[in-house]
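As you look at this complex, bear in mind that one protein chain is not there, while each of the others sits in place.
For chain A:
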Amino acid sequence: MSSVNQSQSRGNSSQKKGGRKRNENNVIYANPLPITFSRVENRFTVTALGIFGISPARLLKPQCKGTFDPITRSVWITDPKDRAILWRRGFFGKGNLSRSEPSWLVRQTNIRTAVGRQTTSEEVTAKRRAERKQFKLDRARGIAAAAAEAESAFAEGRIISAEETKALIPSAATWKPSPSTQNVTLSFLEQYQGAADLDAEPLEDMEHMQLTFSEAFFLTWALDCLSIRRPNALEPMTLPEIWIAFQTTHLPPHLQAYSSQESILRPDNPFLLNYFFFHHYRSLGWVVKNGFAVVLIPVYEDARDAESSPFSLSNSEPFTWQWLSTINRVNSQVQKTLVLSYVTIPALSRVSLTELTSPACFERYSIREIIIRRFVPARMRD
């Protein structure tokens, strides 16, 4: 009886822990976009105005600041408050020294201080990899032991059953990290600490958050909560300047000198395609990131445009079966569904230059989606 009660209470406390973490996340990541609405306290006003279809709540737009970097084709966000707002409300951007959320400073601080560690996703991955490496070592040792055993048995004329052989080799499902593994990872960290202790100056955050052009343009044009400036400029760039600058960085170096000529603007500029794609899926509520299982396939309306294009767009040629099978298999292994997104590029002849100078040209583009799943006969029931 008492043991049953114990396991129940243990179960409850772990449920509470998991529940609390989830609730915390629901609070931190509550807003899907950086813009929020102000709270209105007076319920009478809300109801009264509501009859006329008006809401007294104000739209609150955070004013974040970014710096344009043509070399990495991105917009850098350095202010920590802006970084937090953009990451937590919509997962915009990526830390340039981290796998996703900017966590470089936290990791460096963790290396220097063993107490009060905040675990980051990179550290969890590192621990998992160290354990996997240890498992592989144990398994190799097990295989060697089994082979030696088999050799000696053969020499003696004994027979060893398959079960006995298997018992010597650890399997991934039942292997547990031994205390020696944890010591290995700890000693590695201590090595780091030893070196870092000599360098006792306060840490300056060397990391910035990087937004792709699509994310930056979405925040600036669609949501109006970001202003972008060139590295040493005081004034933010205007929308037309941003529109042209983003497209110019995609031009090969020898054409960039002519960037002031509007004849350089073309409907197949990678920025236009990427942005159209990004805006479409963001509007559907998806968070678009690199490594997304939706593949952008550009389709030229007029084949002559492809020949005169200074850009070599990837996936614009008809793809091979090998390519499709590879992409499909890789995505299935990571449990993502493959979606092919065909974006049609309007012909140069159909789109006027005036349209190309503003986002109005997006009316001319269209998108079609095709979902591809692997059919594995062994796993299908019918």
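Here, contacts are C-beta pairs under 8 Å (C-beta built on N, C-alpha and C of every residue); 3 or more make two chains touch, one makes a residue touch a chain; residues count from 1.
Note that in this section contacts and distances are computed from a predicted model.
This figure omits one chain of the complex; the name its UniProt record holds, of "tRNA intron endonuclease", "3-methyl-2-oxobutanoate dehydrogenase (2-methylpropanoyl-transferring)", "histidine kinase" or "Aminotransferase class I/classII large domain-containing protein", is "tRNA intron endonuclease". Annotation: of A:207, A:268 or A:301, A:207 touches the absent chain (contact as defined above). In the complete complex, the hidden chain is touched by one of A:74, A:110 or A:248, namely A:74. Residue A:314 is the one among A:238, A:314 or A:337 that touches the chain not shown.
By the touch rule set out above, chain A reaches the unshown chain at residues 71-74, 94, 96-99, 104, 133, 136-137, 139-140, 188, 191-192, 195, 206-207, 210, 212, 252-253, 289-291, 314.
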